[in-house]
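One chain of protein is taken out of this complex; the other chains stay put.
For chain A:
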Amino acid sequence: MRFRATIENVNTFFRIIQAIEKLQKKCIIKFGEDVMSIICNSEANEGGIQVWSQIKVDSLFTSYRIQSNASNVITMALSSEALLATLKSASTSSKSAYETEEIVMKLAKKNDQAVLSFEISGMTRQGRKVRVAHDVKIEVMKPADVANLKEPMCPEPDVHIILPPLQKLRPIVERLRPMSDFLAVRANNNGRLQLSIRTDTVNVDTEWKNCKNTNKASTASQDTEPDSRDPDELFSVLVSTKSFFKFLNSHVVSTTTIACICQNHCMILYVYVGDLADAGGVLTFYIPGQLIDE
């Protein structure tokens, strides 16, 4: 098993992990030949939010080399906190004491412990060379366990809608969060999106009218189906406010976000990293619908 890569786009990698870390303290990363997948599927996770992301290797790494017996795929479980701390020290910010020049990430074994080793070489302001090394403990997953990782099954979504910028959504949901544990998300095929809460003391509905719909799924299947539906029909799903707020933490990385609603079942959110046309990757959030008696 061999793995070695140079991290070219450390700030993007950092932001992706930042969004993941807010969600879950441990995550699974599957390095493939072309695609890196970050998976959060822990059942312990409150509200049952899951992330299945696919990031193109080219968008983050260069000199990427991978070899393994499992058709050149390496799957590991690691602490997202530790990875975030490592990337933070590697990312170039005004605060850091040195300018990062190169970051090499590789798989290694130290004292019988598998680690993902990060070697950062940089230059201080005084022009001296620095080398910083971080080892993040990992657990390489057995192919049998990897095979058990399954993306959640979802029916064909009723509606696809492009969300307003997540930075705009975040303050709103932040206000709603202390008011209610559940948030209803509704959308139709006519550009309308609603977020609403219902409690004994207050009902709050926020509505956007000019969002864009996409129907990338329906073009793949039959084209006749969408026409038969009333575009103004609202589809709704009730999700945990906390889960939705956690998803909004991905605003640090998002450019375009598409929300799909499977009525009363779940919500799927595609967060595109980088431009939509030339996306370096996509983080897919699954938020299960909550059923409460009304």
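The rule is simple: a residue touches a chain if its C-beta (ideal position, glycine included) is under 8 Å from a C-beta of that chain, and two chains touch if they have at least 3 such contacts; residues count from 1.
Just so it is clear, contacts and distances are computed from a predicted model.
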Inset, instruction - From the list "Rad1/Rec1/Rad17", "ubiquitinyl hydrolase 1", "ATP binding protein" or "UreD-domain-containing protein", give the UniProt name belonging to the chain omitted from this structure. - result: "Rad1/Rec1/Rad17"
Legend entry - Residue, one of A:I172, A:L234 or A:V252, that touches the chain absent here: A:I172
Inset, instruction - Have a look at A:E33, A:E101, A:D145 or A:D205 and name the one touching the chain we're not showing. - result: A:D205
Legend entry - Interface with the unshown chain - residue positions in chain A: 164, 168, 171-172, 174-176, 178-179, 200-210
